[in-house]
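All protein chains but one are shown at their positions in the complex.
Here is chain A:
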Amino acid sequence: MAEKIYSEIPMRTWRWLGVNEARVADAVLAQDIDDVQSLSVAAGESRELTVVYRQEGQGRIDVKVAEGGSLKLTVVQLLPTDKRHASQVAVELARGARLEAVAVEVGAARSVSKMEVLLQGDESRADVHVLYFGNEARQLDMNYVLVQEGRQTEANLNVYGALLGQADKIFRGTLDFRHGSKGSKGYEKEQVMVLSGKVRNRSVPLMLSGEDAVEGHHAVSIGKMDENKLFYLMSRGLDMAEARRLVVEAAFNPVLDRIGDEELYGELDDYIKERLADE
């Protein structure tokens, strides 16, 4: 099956780890779900864009936010679990521009996604919230790159995930402080809850810097569900399955709560509950 390199980490490492690049089948790339969704947010303007992927193929979003503009971007991947998906998001932020992005990856048999945010203008800011949920033998491959070029920019990447079944997931998150990005701050955090002994979880938090006057921090925590929480909930009368579901939901709430569309929120909530109940 012919395939192409679809996304790469900005700095390569040992090949045996299998994280340097993600490949996507030509057959998937050949199916453009829509034309590239291009959006220009004018200076001082506030816009919202919500994109929900439900069918096999490749999706592309290209956004430029002008000075002082702001964008709330919601991208949800909700494909049937026997379909393949690829998506890319590129965002450029001018001076003082803001991005609040919510990305949710819950469907598809194999999903490859990438998001590149360029904080080009001084005092631009990006808050990116990611939720992924992998079950059965699904493969999730994500590559998020936040490039800080302007002065006094701020980038926050918060990632929450849960893996069960035989899910296989790679999350790459890069904070890239370019020379000249003085006074910038970057923060990345990934929390992974592993709910099955057969999952494979790969986490790759990169931090690159060509500037000294910055503050960068990243953290990853990978572990199973907190037994104290489960014990507490079960002592209040919940059975194990209900307790597990509640703990996962609570972990996802920081992202799900940012989805303004109530119908979409409800659909995602139901989707995750059903998958957890199936396990």
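Definition applied: a residue touches a chain if its C-beta (ideal position, glycine included) is under 8 Å from a C-beta of that chain, and two chains touch if they have at least 3 such contacts; residues count from 1.
We adopt the following convention: contacts and distances are computed from a predicted model.
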- UniProt names the one chain left off this complex as which of "Response regulator NasT", "Fe-S cluster assembly protein SufB", "ABC transporter ATP-binding protein" or "Phosphate transport system permease protein PstA"? "Fe-S cluster assembly protein SufB"
- Message: For the chain left out of this view, which of A:Arg60, A:Arg202 or A:Arg258 touches it?
- Response: A:Arg202
- Query: Which residues does chain A use to touch the chain missing from this display?
  - Reply: 11-15, 17, 19-20, 177, 179, 182, 194-224
